[in-house]
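A single protein chain has been omitted; all remaining protein chains appear in their positions.
First chain written, first letter: the chains are A, B and C, and each begins at residue 1.
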Amino acid sequence: MTANEPMVEASGIGKTFTLPAQSLFGEAKRVAAVVDVSFRIPHGRTFGLVGESGSGKSTIAKMLLKLEAPTEGDLRVEGQPIFRQSPAEELAYRRKVQAVFQDPYGSLSPRMRADRIVSEPLRAHGMPRREAEARAPDLLRIVGLPPEAALKYPHEFSGGQRQRLAIARALSVDPQLLVLDEPVSALDVSVRAQVLALLRDMQQRLGLTYLFIGHDLAVVRYLSDIVGVMYFGRVVEVGPARQVLRQPFHPYTRRLVALASGDAPLGAVRMQGELPSPLNPPSGCLFRTRCTYADTTCIDQRPEMRDAGSEHMVACHHYEAVVAGTKAETGPQLREA
Amino acid sequence: MEPLLAIRGLNVRFGPSERPVPAVADVDLDVAPQEIVGIAGESGSGKSTLCGAIMRTLVRTARVSGEVMFSGRSLLTLNDGEMARLRGRELSMVLQNPMTSLDPLYTIGNQVEEVLRERRRDGAGLRPGGAIEVLRRVHLTAPELRVRQYPHQLSGGMRQRVLVGMATAAAPKLLIADEPTTALDASIQDEILILFRELRETAGSAVIIVTHDLSAIRRLSDRVVVMYAGRIVEEGPTGEVFRAPRHPYTRALLASLPRIEGDEVHLEPIPGQVPDLASLPPGCAFAARCPVAKDICRGQRPPESVVADRHRLFCWRAEETA
Amino acid sequence: MSATSEGSGLGPFRRRFTWGRGGRPPIVATTICVILVIAALAGRNFITLAPDEVDFTAILTPPVWIEGGSWEHLLGTDQLGRDMLSRLVAGARISLLTACAAVIAGGTIGIALGLTAGYLGGLAEAVIMRVVDAFLALPFILMALAFVAALGTGVGNIIIVMVLTNWARYARLVRSEVVLIKQRDFVLLARVAGLNRRAIALRHILPNVLTSILVLAILDVGRAIILESSLSFLGLGIQPPDVSWGLTLAEGRTYMTVAWWLTLWPGVAIVLAVMSFNAVGEWLKARFDPRGQL
Partner (left out) sequence: MGRFILTRLWQTLITLLLLTVLIFILARLTGDPTPLVMPSEATDADRNFFRQQYGLDRPIHEQYVIFLRNALRGDFGISFRYREPAFGLVIAAIGPTLQLAGVSMLVAMMLGLPLGIVAALRPGSWIAAAVRAYASLGQAIPTFWSGLMLILFLSITLPIFPSSGYGGPENFVLPAVTLGFYASASIAMLTWANMTEALRSDFVQMERVLGIPPRLIVLKHALRNASLPIVTYLGLQFGLLLGGAVVTERVFAWPGVGQMLVDAILNRDYPVVQAAVMMTAVLFMMINLMVDLLYAVLDPRVSRS
């Protein structure tokens, strides 16, 4: 392991699902949920992944957690491929990588007491039950829950407290990498801020690496050092968080940033059209159906990731024009019936 | 100007009378014709219950008291038939979840036509193309195709457009939108919000939008009402409240949103939790989490203070927060 | 929309003041169930007359409150002078024994196979579920008759028949629940935590399907009682000298016009037993299965 080796390195990973459709009904369909995604997360940093529902960001989280296997590409953690591990290697990996999910109500087994919930990962890694459960009050304290919470069941906690419990459980085995899949999206505004602050605090104290997935740019930016923007299964822009948010190169990112700032008057940032159907994706650039810069190049060619300097990458034929603020001549929309 | 909607002393209680749960308490609120009012609050603040009380769609066990005057009629004293005649015509509503709010077994056209037939007096439901017209007004793409489609063939954003179209088909005087964008993606949210503003301009409707999304309220509404634990805590012109919030809760709520300042993102969490409505403290419900609370805040309910034109709040420290 | 418990702060309040979901527990039904179980387990200690004691001096004695009745036979006697009350108590024993055996054994087999099918998926699931379909390809009473035709009658065989007709429904229910629970976040997180398959199946999935199974099982006792008594009524179930409610009813049918109590009492016993178990089951279902998937 070299010093500058990243914690996570994804090279061209992809995932295609064969949909068994709704229950028995309908035809089997193939859907590319993730296509050719590459990124690196350095040790101790946060990679924020932004996208709308169905953009494939959660699939990436599931792959990193080995809950789904990629159909293409290579996913490495600390230089080691994470698939085809021996049982012992897998167990060690499970200790290194933990997760917090979106739904505070579905994430905790409803019939388990809090002390067992937070200590269960320790037991899975061979610690005797008594010893593991003795650690529970400490873990609860770290995430700001009172020690007497150990004797309660999940339904006795509020949404924010449950998310704290989920964080305590994830932290119990001293992981190095936390996969945070929309951990605050289901929470109320004031509670959301509490949990975000806790996550940032944990990272600083424990030197954790985060993969943070969200749909709210401001929230993602709060924690992230590097930001990747996903559209329709592909990463369309990735770079240092500061740069991407200050000067977005991709027209899609640009609009997300404008929408997220909350300052733009209503209607100033129009995002025409709905997301295209994943079963019938458009040719060329996937964003062209909603893009004001789109021209025939965008119909014919799928844009490759290009380095726009200082590790800021973008997949757009016209990013120079976007940066310059000039409109491509052909504009506005090129739609496909 | 005479208000379109005037609410006085509205209370909604659930549970047995010995130990009621006050979901909405002592709410006074006016809405002027063509005004857009945003009601902000977290879950448990009573904002959705307030809408239910106006529309009279709460569960039967809810006990509603007070007065709700809507263009000269007292809504709480109307019988069920009179209330049903008002709904959809003069007073309408859009619900939170577009995915389940359309009947899955009928085409979009059928459902829109049903509303036109039942709610419009001019026979628009009988005219061919009436439904297409409604869908075009809410900027649904390819309306000729949509009327033949079933709800499951449309995305969430498209369904919400259809629902807004149905709710406003008869140009109601007041439209209530309960979390209309919560279930939608960010890029679709603004498109739905714009519809409400257009509605005001084209149909002259007033709109009450209820949401926890402060940015939506800031950009859409003329006036904002902030609720906490069933009560209004602050109310005023949107620009003024967002620029210079006076109630400590409003301030804390705004501060808890992440905001980008230079290269840093800041947010300040509100400590503690939303109180249990079944066991509220005697004083201000926010006192336990309030950075400037004094003894009196915990002991007695704060009175109304009018701090500027149409800007009022309920706080013992109203003077000091300016 | 309207105020629901979620978000309006009503949650803890409800728990404190009402019976909660399902309303008031069915006290009468529960009592009858308990009495039946006691009768089945220890009934012999309470009755003075043996159920198969023939008394030709007391043939077709009516119940005690009717002219000609006797205190010795509270509910009357049958065509061989056997005491009806004793026969009902003995019948309770057989009915409950066969029903419980069918439910417990059928349930265990069904749970094991359903859990395997749902959790493993793939080929194991396809094979198990097609077999389940085959076992459910006939209305259950016809299926039971097909097994009786092959295996024969009598207490032992009837128990086997009832297990064979019963297990598939459990397997189907368990599988469908497991498939749902398997996708829930807490199960995914258990995998992330490093738990092995066995631990996940036993610690996370099984406890969460068990409630549904328990409810189904209690509702099933009533169904099993009807099945057993139907088979016995047809002459294809319990055989004399064993006693069963359905058999007693069939035997009394010939005397229906002269001695109504021979057909009334066993019928009342069956209806009361089935209604009580169903009432308890329905209450549990309302309380623990609000989605109504059973």
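What we mean here is this: a contact is a pair of C-beta atoms (placed from the backbone, for glycine too) under 8 Å apart; a residue touches a chain by one contact, two chains touch by 3 or more.
Fair warning: this is a prediction, and the values are worked out from it, not measured in the lab.
S.K.: Determine which one of B:10, B:55 or B:232 touches the chain that has been left out.
M.R.: Missing-chain contact among the listed residues: B:55.
S.K.: For the chain left out of this view, which of B:2, B:118 or B:295 touches it?
M.R.: Missing-chain contact among the listed residues: B:118.
S.K.: Looking at the whole complex, which of B:153, B:202 or B:300 touches the chain that is not displayed?
M.R.: Reading the full complex, the residue touching the unseen chain is B:153.
S.K.: Which of these, B:92, B:187 or B:256, touches the one chain of the complex that we don't see?
M.R.: For the chain that is not drawn, the touching residue is B:92.
S.K.: If the hidden chain were put back, which residues of subunit B would touch it?
M.R.: 55, 57, 84-89, 92-93, 95, 97, 100-107, 114-115, 118-119, 150, 152-153, 163, 166-167
S.K.: For review purposes, identify every residue of subunit C that touches the missing chain, sorted by number.
M.R.: 1-2, 130-131, 133-135, 137-142, 145-151, 222, 226, 229-230, 233-236, 246, 249-250, 253, 256-257, 260, 263, 266-267, 270-272, 274-275, 278-279, 282, 292
Everything below uses one rule, namely that only the chains that are shown with their structure count from here on.
S.K.: Going by the contact rule set out at the top, which chains touch both subunit B and subunit C?
M.R.: A
S.K.: Is the C-beta contact count larger for A-C or for A-B?
M.R.: Taking the two pairs in turn, the one with more contacts turns out to be A-B.
S.K.: If you average the Cα atoms of subunit B and of subunit C to get two centres, how far apart are those centres in Å?
M.R.: 51
S.K.: Could you state the distance in Å from the CA-based centre of subunit A to that of subunit C?
M.R.: Centre separation, subunit A to subunit C: 49 Å.
S.K.: How many angstrom lie between the centres of subunit A and subunit B, each centre taken as the mean Cα position?
M.R.: That pair's centroid distance is 32 Å.
S.K.: Which subunit B residues touch at least two other chains?
M.R.: Answer for subunit B, listing residues that touch two or more other chains: 43, 274.
S.K.: Residue numbers in subunit A touching 2 or more other chains?
M.R.: Residues of subunit A touching two or more partner chains: there are none.
S.K.: Enumerate the contact residues on subunit A facing subunit B in the complex.
M.R.: Where subunit A meets subunit B, its residues are 52-53, 158, 160-161, 188-194, 196-197, 215-216, 218-219, 221-222, 242, 245-246, 255-256, 259-262, 264-267, 269-271, 273-275.
S.K.: Within the complex, which stretch of subunit A touches subunit C?
M.R.: Those residues of subunit A that touch subunit C are 62, 65-67, 90-91, 94-95, 97-99, 101-103, 106-111, 120-121, 124-125, 166, 169, 173.
S.K.: How about subunit C: which of its residues touch subunit A in the complex?
M.R.: Checking each residue of subunit C against subunit A gives 184-186, 188-196, 199, 203-204, 207-208.
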